[in-house]
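Apart from one protein chain that is not included, each protein chain of the complex appears where it belongs.
The chains carry the letters A, B and C, assigned in the order they are written, with residues numbered from 1 in each.
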């Protein structure tokens, strides 16, 4: 039993942290003033977009652990590029369908794809869907992937985002969200590769959960680090506000909550490729339920520590809160996941 | 609009506080070592047992406000006499049934009665009941009152506690609890006075809720006062523990919770005799829901402020917690009352 | 003890209700243009003034009606219930002026304050002096018969729409920090004053910062004696959100009704869990209302404002923020994808309730002082 990162994983963490750190948002105005295409290129060049492509044996180049390491760094930096949407979720779908060449293009950074989620953002859209769908994390993507039912089982389909989609006002300022209100003409769906097995779908969901959890763990940890740094330099009443026990305990409680979420997330990330799909999924639900249970509180605590300035639009604090809120929702909110856990736990009664 | 106590009510508060203060528990061993019969006599002599008897006009001698004033004092002192059971709840039932002479005997302190509650302690037992009932707050009582259905409407019945009841291990160390497991032979029920109207029952319930709320407000306020006093004299790390902002904020949060419960309780107490029964009952549910929502937390905070010593049986802290737990449950716990409030609020949809 | 109106109060309330029904401008809350909205609020101030509804509890000698603060509370409550435009917030500025001003100042400033001809803001907080107001750095240097003001004020609510400002500035840097502050009555239209809106996380411009560059204020516009600024500030602040300012309670109830409708639309009312959450929100609102009524009674019976206001402030913040959490939990994806207009903005607007006007931590400190816990 050893739950620590290997040396290689530790190196990956440093590389990802460096890119995310230099690319990370310092304040909301960076969203429009910086060159995010360059960030995407450096992710591609470092091979970070290729983690879920397959090697000669058909195994993913990087396991769920590697994905989580990079996703956490992206969350920590609030990096507004579609790392989860394109490099993880879409790439994994393409590889599961055997469309390795398409996946390779995403990994090179020359093309981007996103995913289509159902109306409550709780999972992949599955056609024939009768109404609203969202393209999530689709910045720069020309198309998004979803599922369609077929006699051979569910298949991956691609949908062009060029028609029928309008920008939605996402709470999360760092991920592009599109909306399609009406039913999508089946003629616009292009089937990709081979049908997926039930196990494929379970593993994909486990990966999605672990990746989103790692993202929000990064969001929480870096938000808290900023609040703590502020508490060490902000003076009121002639002393550093971080010397007030009230501030210390608020930070300590948020720290415990975030670290607990991180512990559950590490396990879920490892489980993606190491455990059987049902156990991996239970680990994912558990991690996500924990993350969703604490992310709003932790980022609200951060805004509170920042005081008045932390309430302003120009400040970075609410960008953390916004990404945390959306991360908490996608692929199932706390309520939804607790009910799934209950279905597993409480059947024997 | 004036929500403050009148001068007369203020005087009543002082009298009740004096009796409860000199009779109040300092530590759990007082439960067996002190003469509680004498306390009962001084309550009788001060007229405090007669608040719900009727004057010549048939009006209660004291309104819900006066009841709450005395009940809060009894709760604050953790006084282990059946003030609520005998002087308020049983007396009120007798007067509603027109059995004024019986009520007078209770008011004189020469006899005591309690009430029978249903299995989950959420309300008066109503015969024919098919199973377990509890005699609540029946210290020194020979009989307890309940309801029975009759063609003319519900009637008050008395049941002797001498047969068929066994002592139950109540969480609350300050109120005697008896249990009857089997069905009670109808021959053992004696009807009292005239049938009750639906309005009688609603008002009785509103009174019961307000009285229990006042009791638990007293329990919370005095528990917190003791913790605060301790924080002003206990030294650790060379300073008074009350100078730690962590302790200050724990006390402040508990204070806010208790005062909020007190505000809701004052209104509920006033409402008992001043508003129409449905509004009085809504006020009672609201107050009780608030009290039940905070009483456990507040008394747990008190135990936490007392540290190790507050965890011991010899210390008074857990006696507050125990009475608070039981008060939170009788006549409906938070869940039950929120559902009743919802039934009133959410019908228009 | 009686929670009901006295006959006088009931009469006042009935008249007010009728008057409001007759006068509330139709569709006022649909106005999107900011200038139009400002004009509407100013106009409403004048309309209220002409009907005698401004300064209800001010002394008669200063143009008020000398009524108990209960009447202010009734005005707040009914305005909230009938969704009238926001009431003008003249009480705390007025209190500062009629308590500390010279006779000449009173005659000059009070009538237009009451009538709405001049709009005021409060220049207290600064970037480096939020909770710790006494650390303020804006300076007012005496130069002949003028003070010259330099500095930056922040969280100046209504700064964008104000004509005048009750300004705190440091007139003596050489004495302990609470003693070197003076108060001024100053026009924000003077040269050297720059007002910049502050946009909060919701995306709305809720407040403003005000920059002061060599702004000259005649000595006779100083309020009170030199160095009396801290005392004036404390008086003002303690009346800033008095127990009669209970408009937020009516607003809370209106929001709760909306949240109940959201739950109904989504079919959640069948589920005991959501029923309980909605009932809990009702209980929180009631508790807040009843606690505020007790405070108001206490004030009416002659007790000066005290730290019990901190209890209500904490209850309010908790109720408001919990209600927005509940709305978010009900709306789910709709709130976060822009499909439930206004709710995400309302959520972010609820966050500073535990920061502005004394953070939750400061309120708890005040309560700890009141409980006589050691420093």
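The criterion applied here is as follows: a residue touches a chain if its C-beta (ideal position, glycine included) is under 8 Å from a C-beta of that chain, and two chains touch if they have at least 3 such contacts.
Treat the numbers as computed from the prediction; the structure is a model and nothing was measured.
Within the set A:46, A:122 or A:248, the residue that contacts the chain not displayed is A:248. Mapped onto chain A, contacts with the missing chain fall at residues 1-6, 9, 65, 228, 231-232, 239-240, 242-243, 245, 247-249, 251-253, 255-256, 259-261, 263-264, 266-267, 270-271, 274, 286, 289-290, 293, 335, 338-339, 341-342, 345-346, 349. Residues of chain C that touch the chain left out of view are 271-273, 276.
Touching the omitted chain from chain B are residues 119-121, 134, 168-172, 177, 179, 235-238, 244, 246-247, 296, 300, 303-304, 307-315, 317-318, 321, 325-326, 329, 333, 335.
The rule we apply is simple: only the chains that are shown with their structure count from here on.
Of all the chains, the one whose CA centre sits at the greatest distance from that of chain A is B. Pairs A-C and B-C differ in how many C-beta pairs touch across them, and the larger number is found at B-C.
Mean C-alpha positions place chain A and chain B at a centre distance of 52 Å. Inter-chain centre distance (chain B to chain C, centres taken as mean C-alpha positions): 40 Å.
Of all residues in chain B, those touching 2 or more other chains are 245, 249, listed in ascending order. Counting partner chains per residue, chain C shows two or more touched chains at residues 361, 364-365.
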